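The structure appears right after this line, and notes come after that.
Every protein chain but one is kept in place in this view of the complex.
Labels for the chains are A and B, by order of writing; each one numbers its residues from 1.
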Amino acid sequence: MRKLLGIIALTVFSIILFLTAVHLRSFGSPPHAEMDKYFIEHAQKEASANNVVTSVVFDYRGFDTLGEATVLFTAVSGVLMALRHYGGRKK
Amino acid sequence: MTTVIIRTMTRILTPAILVFGSYIILHGHLTPGGGFQGGAVFASGLALLIIAFSRKRVKEMFEKVPLSVFESIGALGFLGIGLMGIVMYTFLRNFIANSGAPFGMPTPEGINPGFLNTGGTLPYLNIFVGLKVLAGLTSIVLILFLILRREENE
Partner (left out) sequence: MMNTDVFFYLIQVFIGITLIASAIVAIRFRNLIAAVIAMAVFSLALSLEFFILQAPDVAIAEAGVGAGLTTAMYLLAIRNTTDEEEVAE
């Protein structure tokens, strides 16, 4: 039963990935670029900043940056929690 | 522990590195870089300071620096500006841009030399993220260092 399920899952995922690979653009040609064009044309007016990369990172995709900051916070608190044992022994 | 050469070079180099990191953070909306990159450069300057000096010097240097407070200010400031955007339209909306508040002057279209007083919320977010990144990375290096020297003293 488990083997059958595994074979079915393998087939389905292989078909999906194969279809995706067939519909990829050929190597070297640019991907769909509607959003790029929008950013380049409107970033100076809407975000009033010269650096389009920063206006994408902090304005249009600011939620992603919030997640990145959370990842850093989690890493720092993990390190402090793992090493607090050694630091607190003498103090 | 470290040599005189390293300590002297650290005294000369660290101010330059810290100024460069602050420049990258504050000019994030004009030149390449931003909060994360500038915070990483600033933290590497502080890491140089931590590595070069003895445990006693480092302790008296960093005792008065509330790194966890900086980290909290960074995270809460980022969230606060995002929530102020909700009041206007959506989360993290650039509500200061073109409004005349500090950092709110409109930028001219096309090629221009870049004016510091533009960008809307971007400079504020850059400063908050930079504060957060430098506090986090410095505290990791600091706690590794404090473990090391404690066991050497015993």
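Annotations for the structure displayed:
Here is the rule we use: a contact is a pair of C-beta atoms (placed from the backbone, for glycine too) under 8 Å apart; a residue touches a chain by one contact, two chains touch by 3 or more.
Just so we're clear, the structure is a prediction, and the values are computed from it rather than from any experiment.
Touching residues on subunit B toward the chain that is not drawn are 24, 32-34, 36-37, 40-41, 43-44, 47-48, 50-51, 137, 140-141, 144-145, 147-148, 151.
Assume only the chains that are shown with their structure count from here on.
As a whole-number value, the distance joining the C-alpha centres of subunit A and subunit B reads 23 Å.
Contact residues of subunit B toward subunit A in the complex are 28-32, 34-36, 71, 74-75, 78-79, 82, 91-92, 94, 97-98, 104-107, 109-110, 112, 114, 118-122, 125-126, 129, 132-133, 136-137, 139-140, 143-144, 146-147, 150, 154. For subunit A in complex with subunit B, the residues that touch the partner chain are 44-51, 53-55, 57-59, 62-63, 65-66, 68-70, 72-73, 75-76, 79-80, 83, 86-87, 90.
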